[in-house]
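Questions regarding the structure given below will be posed in turn.
Shown here: the complex without one of its protein chains, the others still in place.
Let's look at chain A:
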Amino acid sequence: MWHGGRKGNGDGAIELADGPRSSERLLILALERFGVWLRSIVVCLCGALGVVAADAAEIPLAVSLLVPALLACGVRLYALRRPRLFPLALLWTLDAAVVVLTGLFQPVIGGDGADVMVEAIVGISVVAFQYEWATRPVAGAALAALGAVVYVLGDVLSSPGHSPDLVPLVRMLIQVVLSRAAYLIVRALARAADRSAAVRAAARREMEVAAARRAIEREYLATLHDTASATLLMVSQGDGRDWSWLPPRARKDLEAMSAVPGFETGSVDLAALLRCVPEGEGQTRVRLKTHIDGPLAIPSGPGLAIFNGVREAVTNVARHAGVREAELRAWTEGAGAVVELSDAGRGFDPESVPARRRGIKGSIIGRMHAVGGSATVTSHPDTGTRVQWRWHGPAGASSAGNGAPATGVPRPPRAQAQHTADVRFIRGRLLYGTQLAVLLISLVWQFTISLRRLVVHQDVYRSAWAQTAAFVCLAAVAAIGAAYLLRGRQIPPRVRGWSLGSVLAVSAICAFTLPPEQSTGAPDWAFGLVGWHALFLLADLRVRAFAAFLGVHVGLNATAVFLSGAPTAAEAAIMGISTISACGFQLSVGVLMTRLLHDTAPAAGIAAAREEELRTRERIHEDMQRDHKDRYRALTATTVPLLVGLGHGVLSPQNEEVRLRCGVEAARMRRLFAESDAVSDPLLNEVRACVEVAEHQGVTVNLAVRGRPGEVPVEVRRELVDPVAVILGRTRSTARVTVVWTPHTVRVSVVSEDCADDRDTEEAAQAHGRATDAKVTVERTTRGESVWVEAGWRRPATSGVDLT
């Protein structure tokens, strides 16, 4: 479906591929950065505090463990900027090394400080790994398992004889699972946002493409009308005047016809043109074996010169070579193109061709020189003939423009309002996802880790009932928030205010009813919890608000500690590490959410809009090429040769036969113009277009219709109506045209009472529609001067049943 990456555009700034769309892709990127930075900062800070807390003698050893770990973090941070520089296996090994190195603190250095530090670093790392390796969950899980092993081994080695403490392990497991769950929730919503944005974008794209196609179609038809159609009508009507203006005019008309509208550079697909080269009919038919490596976009001038040259050369094969087969090859060469026509016919001596013969010299070589290309004819008697056309590519600075097909395509209008609506939508989804994730963390944390602590340490608290009441209060806040969020609604400001007040009250009650030496320790179930509750309440605000809340929360706890006497340095360091691992982590999640909502969402919106614009342009470009090919093919077999003949003086406008042919072509063009009219019965409309041209020439036309009109595809209409254009163009006085619809067929018939017939009429009528595979049968009856041609098409069985 999507080929943007292959064709590319000038700046090449964005790369498009199948797989995650903009929101999801940017979300994954933001989370990876978050994970690496979080872990690095925590290792750095907690490591430093661990060194502070260690005995003076152990400091060199501690530093020698910490420095390699920090180096590994540095490499990982650098890898964020250069994503493809390091193999994934190396990055994974570095991550593992950080965990192992910091884990060695416990057995090597020992002491409470090391225990808390290792617990904090490993605890945060295993969470961060889930985001760093979000798209490779196995790698993330393996690192988490490694962290757990390191932690347990450290515990066992540092205090042999003790059985390892399982509680921190279970807590770690809960955190890892929660991280993964949070990621999955947010990703699901980002995906949903992407999907619905894509659906709306596709609808918009269809509209824009259709509008652009209509505009291009109108432009092309207007050009045709002003150029070729006008010229042909003038020739068909005029006689005995000065025709010196005609050849240059006809040549200009040809160029206008072949130019793909909408391309300022006027480039054409030579491959498409060459597939239109007529093979001739009957006795003069030359079967062409084509090997064309398309598309070959070259400027319309040389493109047309090559095309016309090939036409002429094919005619020469039919006339002179004595064979009925030729090979047509085309390929790119540098910025240009080469086309080669070869036959195995009788050949000739180029030296002996008389000068007045214009075929090779004029039509092939001269024409090619005139547009800055070259053509060579190689032939010897009895060795066949090879004609080669070469277009060397655009000269100098203009070369950049022609190679890039997208440059001239009309830009679809940018809907700024639509863009901001997209951003708002993506932001809303991401906000909802993060709120749900944080709420899930709050609830799970409260009812697993915190509940266990509260129950186990009931006898430690100064007032157990106050602690229990605080727990219930927090649960109520979470429940109320969940009730709003799960119904898809935002939490109202009043409720938010009361909830935040309650959470702060819980913080204060817990801080002041806890023995100060236990602050942030195992019995302090609330310290690490209230931040999560505040976070889902404040998710839609900038991170400043949440930081302020955390400041008050930490301040309350610090006040409670300091009111009962200043702690020692080691105690302060341990409390600091705990604060970093709890509140610091929460703050970092708050920062992440702000970034997601205020940076990632707009970026995703912009990226989606750019992808969308590229897709639209690509579609317009493709459709334009195809439409043009169709239109051009409809004219190539008949109109183009006529204009070429007039343009190069081969056909004379004084000749009655030429004038009749011009009349026929004018009628065909009128029919083509009528194709794009919005009418209920397009077939009749196109028939009328031909009738009007004939009436304009003074022919009396009697038009009658019977039956109920139905749907007929445009390519079938072309063939059904073409005999009308041909016969009317040759009628001198009177004709009858009828359209008959029966349930099974549609039959268009024309009877001319005095048709200036020639044997080409029939062939032309059929050659015109040769390219399509529509099953149109044409029957022809002549009687004296009367000619009766009827074109019939069997309608699909479903239509045409009269139910009334």
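Just so it is clear, contacts are C-beta pairs under 8 Å (C-beta built on N, C-alpha and C of every residue); 3 or more make two chains touch, one makes a residue touch a chain; residues count from 1.
Criterion: contacts and distances are computed from a predicted model.
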item: Options "Fatty acid ABC transporter ATP-binding/permease protein", "Response regulatory domain-containing protein", "Deoxyribose-phosphate aldolase" or "NADH-quinone oxidoreductase subunit N": UniProt name of the undisplayed chain; value: "Response regulatory domain-containing protein"
item: Contact partner of the left-out chain, one of A:Trp92, A:Phe348, A:Trp741 or A:Trp793; value: A:Trp741
item: Interface with the unshown chain - residue positions in chain A; value: 702, 704, 706-708, 736, 738, 740-743, 747, 749, 751, 779, 781, 783, 786, 788, 790, 800-802
